[in-house]
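Input: a single structure, listed below in structure tokens.
A protein chain is absent from this complex, but the other protein chains hold their places.
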Amino acid sequence: MIKSEINIRVLYAHTDKMGIINNGRYLEYFEAGRNTLLRGIGFPYTELEKLNYGLPVIEAHVNYISTGAYDDVVVIRSFLKALPTVRVKIDYELSVNEKIIATGYTIHSFINLITLKPARPPKEFVELVGQKLGPED
Amino acid sequence: MIKSEINIRVLYAHTDKMGIINNGRYLEYFEAGRNTLLRGIGFPYTELEKLNYGLPVIEAHVNYISTGAYDDVVVIRSFLKALPTVRVKIDYELSVNEKIIATGYTIHSFINLITLKPARPPKEFVELVGQKLGPED
Amino acid sequence: MIKSEINIRVLYAHTDKMGIINNGRYLEYFEAGRNTLLRGIGFPYTELEKLNYGLPVIEAHVNYISTGAYDDVVVIRSFLKALPTVRVKIDYELSVNEKIIATGYTIHSFINLITLKPARPPKEFVELVGQKLGPED
Partner (left out) sequence: MIKSEINIRVLYAHTDKMGIINNGRYLEYFEAGRNTLLRGIGFPYTELEKLNYGLPVIEAHVNYISTGAYDDVVVIRSFLKALPTVRVKIDYELSVNEKIIATGYTIHSFINLITLKPARPPKEFVELVGQKLGPED
């Protein structure tokens, strides 16, 4: 399993009148998580773009377990658990002060940015992920 | 089944560099949908708040089927298919020019806004939904 | 003076923990206003894009006079008061229940979307604005 971690401090702009992080903001937190995950793999998303690959989200799911408040530091952990095929799934776990506030996942499809058609992931990317995942994954 | 419909025109602020609606924006579109749904039932969300009820999202799911572009008019259809218990599920279908671009749902928990504890939904709300749903639902 | 008007209902996603519209959201409301203004002129922004023109914001100003709350309907009035040159200024006035909650403006620069260099506005656009402004403006 490949893991990454990044922290985001909750701004007023992230909250809503219930005084907590607005439910819509979590998908942006997820994006921050996978940006960090891909960078950690050594294949930042910008590299995929340079090779004319896009990774649009085709499915997203969020379980809101608890809440985060203004000025809290949300720890965003992202997980890649399996080799990418034409799709790749990333899991997320968000916590504040070691208490999990949300879990979820996004599923992405590789596309060719020129034709906008589904595409196999770049070989270098799959190999790199394979090395990082290790034989036990 | 209770239905509602509202249109939102896609702004630049809704798009991202892929030239399409950013995946995170859909949860806000869902919120616009359920705001309209509750108003249509005759029990706008502000009425729930006046009775000290909140309806935080506890689960959200989005299937991104196609895309919407800048200046498209997204038709947001929302559906309430069953009587609310301590939870209520709302389904969504988003389309552009009669082509479905996304489906999804949110699950909400009734809470008492003062104690922030889960609560049974207000009786008037359940009755009103019951009347609108009709015997066949 | 060319005027336009569009309404936006305040969602939870627009508010912050102070219980009012988050200050950052106003620039999106402004965008909704100018989208409507340009459409009203008969030259929607998408037409400018088709001619390879962009209109990036080069300056934005907001005066927050009062506040808007969840579920309020914000009336966004936009004003174009002078012929566009290489720049165009749009003024905004936002109100809730006929009470002004904010005023402001954005200044935009015409650019060629291919070269990304500043450009003179398309002649058809200037003529159309000239006709709509009328001799007294």
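For clarity, chains are labelled A, B and C in written order, and residue numbers in each chain start from 1.
Here is the rule we use: a contact is a pair of C-beta atoms (placed from the backbone, for glycine too) under 8 Å apart; a residue touches a chain by one contact, two chains touch by 3 or more.
What you are looking at is a predicted structure, and each value in this text was computed from that prediction instead of being measured.
Engineer: Which listed residue (C:62, C:75, C:88 or C:129) would be found touching the missing chain in the intact complex?
Structural biologist: C:62
Engineer: Per the definition of touch given earlier, which of B:53, B:70, B:110 or B:125 contacts the omitted chain?
Structural biologist: If we include the chain that is not displayed, B:70 is the one touching it.
Engineer: Just one of A:7, A:46, A:85 or A:131 touches the chain that is missing; which is it?
Structural biologist: Selected residue, touching the omitted chain: A:46.
Engineer: By the contact definition given up top, give the residues of subunit B that touch the hidden chain.
Structural biologist: 12-13, 15-20, 22, 24, 69-70
Engineer: In the whole complex, what residues of subunit C lie against the chain that is missing from view?
Structural biologist: 18, 20, 23-28, 31, 54, 56-64, 67, 106
Engineer: Spell out the interface residues on subunit A facing the chain that's missing from view.
Structural biologist: The list for subunit A reads 9, 11-13, 27-28, 31-32, 35, 44-46, 70-71.
The working rule: only the chains that are shown with their structure count from here on.
Engineer: What whole-Å value do you get for the distance between subunit B and subunit C if each is reduced to the mean of its CA atoms?
Structural biologist: Chain centres of subunit B and subunit C, defined by C-alpha means, are spaced 28 Å apart.
Engineer: List, in ascending order, every residue of subunit A touching at least 2 other chains.
Structural biologist: Expected reply: 18, 20, 24.
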